[in-house]
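First the structure, then my questions, so here it is.
Here the complex is missing one protein chain, while the rest keep their positions.
In this document, chain identifiers A and B correspond to the written order of the chains, with residue numbering beginning at 1 in each.
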Amino acid sequence: MWAWIQKFSSPKYFYGMSAKLIPWFALSALLIALYGLYLGFFVAPPDYQQGESYRIIFIHVPAAWMSMFVYVVMAVSAAIGLIWQIRLADVIAASSAPIGASFTFIALVTGSLWGKPMWGTYWVWDARLTSELILLFLYFGYMALQASIEDQRMADKASGLLAIVGVVNIPIIHYSVEWWNTLHQGATVTKFDKPSIHIDMLIPLLLMALAFKLFYLAMVLVRARNEALYRDRNRRWVRELVEKL
Amino acid sequence: MLKAFYYLLLRDMRLALRSRHELANPLIFFVLVVSLFPLAVMPTPERLQEMAPGVIWVAALLSVLLSLDRLFKQDYEDGSLDQLMLSPNPLVVLVLAKVSAHWLLTGLPLVIIAPLLGVFMALETSSLSVLVWSLLLGTPVLSLVGAIGVSLTVAVNRGGVLLSLIVLPLYIPVLIFGANAIDVASDGMSVRGQLYFLGAMLALALSLAPLATAVALRITASR
Partner (left out) sequence: MNKRSRRKMLVAMLVFGVGIATVLALTAFEENLLYFYSPTQIHAGEAPQNRTFRVGGLVVDGSVRREQGSLAVQFELTDNAEVVPVTFTGILPDLFREGQGIVAMGQIDSNGLFVADEVLAKHDENYMPPEVADALDAAHEAGKTGMPTTY
C-alpha cells in the first residue's frame, strides 16, 4: 500500500500521468459546460419571481460551491503533506490556492451583479457575502505566506497550517445563512427538506457544477505539473526530461 | 508544568515592565486612533455614538496587531525561543503562558482605558459596561489567534504587512460580534446572544490556538 502511494505520488510519475489526464478533463469540462449553459440559458423556464435574471445562478452558484470546495481540497492536501510528508500533496495545495481565489472572486462579482436588480443593491454586508469576502482574504493570506518564506518545505508547512486554521471558517460560511437571518436567501439544493428548485433548473445547475469541478481538475493538474517541474528543477528526472528534448 | 507556566508568565511580565515605553505604545496608539475619528468627521454626539462601537473595536484590533510582534520575535532573535522548545515542558503550556502575559500587558490595559474612549465617543453610560465586557471577552481571542500568525511569520524578515494579511481575516468574527454587542446595547436591547458568542469563541481559541501555535513554532522556528 505504502509503496503504491509512494509510486503514484512521485513527481516524475505524476508529471507523465497528468499529461495524459489533462486533455480529457479539459475537453469534458468544455462540453458539459456548453451543454449546461445551453440548457440553462435557452431551455430552463424563467423564474416565477425573478424572471430571466435568475439565470446567473448557473455561473454564480457553481463558482460559490467551488470556492469552498477548493479551500477544503487545499486544506486536506496540506494536512496530508504535513502529516505524511508527501511532497505532491503540498504541490497540489499550493497550486489550488490561486484557482480557488479566482472562483471566490467570480462568485463575489456575479453575486453583486445579481444583487443589483434583485435586492436593489450591489453589495449588502450580510453574513454570506461577508464570509465569502473573508474566504477571499484567507486565500490571499495563504498565497502571501507561501510566497514570502524562502525555504520551500517550510513555506509549504507553514501555509498548510494556515489553511487548516482557516478551514474553521468554511462551516461558518455554509451555515451562516441560518445563523444570521439576513438578506441572503437560504440554501437551495443542500437543504434537507423538500426541494425548492424546479427540475428543469436543477439539471443545468448540476451540470454546470460538474463542469466547474472538471475545469478545476484540469487547471490544478496544469498548475501542479509546472510547480512539480519547477521544484524538482535540480533533480535527475527533470534533467533527463530536458535532455530528451 | 504549572510551575513552568508561572515562571514563564512572570519572566515575560518582568521583561516587559522593564521597558515601559514599549508597553505604553499600543495603549497610546489605541487612544490616538480613536481620537482621530471625531477630528475627521463633524463630531455631533449622534454621529459619534453611531460610529463608536466600530471605531473602538477596529482601533483595539489594530493596536493588538501592532503589539503581536513582541510575542515571539525577540525570543526568536536572541535564541531563547529555541531554549523553550528544547525544554521538557509541553510547548502548548509555554505558548499559553506567553500569550497570557501578552494579554495582561496589552489586552487588559485596552479594556481598562476603553470606558474613557467610550465617553470621548459620546456612548451612553449604560453601554459602557457592555463595551468593557465585549473587550474583556474579545481581546484574549485576539492575542490567542494572533499568536498563530506571529509564529507562522517569525522567520520572515519584515513580516509586518504579511502578519496583518494573515491575522486580520481571522479577527473578523470577533470584530463583528464585539462591535455589534455595543451597537445593540445602545439600542437598549439584550446583548446576551453576542456575549455568549464571544465567550464561545474565547473557549474555542483557548483550547485550539495554543496547539496550532506550538505546531507552527515547530515548523518555522526550528533551526
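The criterion applied here is as follows: a contact is a pair of C-beta atoms (placed from the backbone, for glycine too) under 8 Å apart; a residue touches a chain by one contact, two chains touch by 3 or more.
The model shown is predicted, which means the values in this text are computed figures rather than measured ones.
Residue-wise, the contact with the chain that is not shown comes from B:207, picked out of B:44, B:83, B:126 or B:207. Shown as candidates are A:30, A:164 or A:197; the residue that touches the absent chain is A:197. The residue touching the chain not shown here, chosen from A:13, A:119 or A:140, is A:119. Mapped onto chain B, contacts with the missing chain fall at residues 1, 46, 50, 90, 92-93, 184, 187-190, 192-194, 196-197, 199-201, 203-204, 206-208, 211. Where chain A meets the chain that is not shown, the touching residues are 45-51, 53-54, 57, 117-121, 124, 126, 179-183, 185-189, 191, 194-202.
Rule of thumb we're sticking to: only the chains that are shown with their structure count from here on.
The distance from the centre of chain A to the centre of chain B, each centre being the mean of the chain's C-alpha atoms, comes to 32 Å. For chain A in complex with chain B, the residues that touch the partner chain are 130, 134, 137-138, 140-141, 144-145, 148-149, 154, 157-159, 161-162, 164-166, 169, 172.
Contact residues on chain B toward chain A in their complex (touch as defined above): 148, 152-153, 155-156, 159, 162, 165-166, 168-170, 172-173, 176, 212, 215-216, 219-220.
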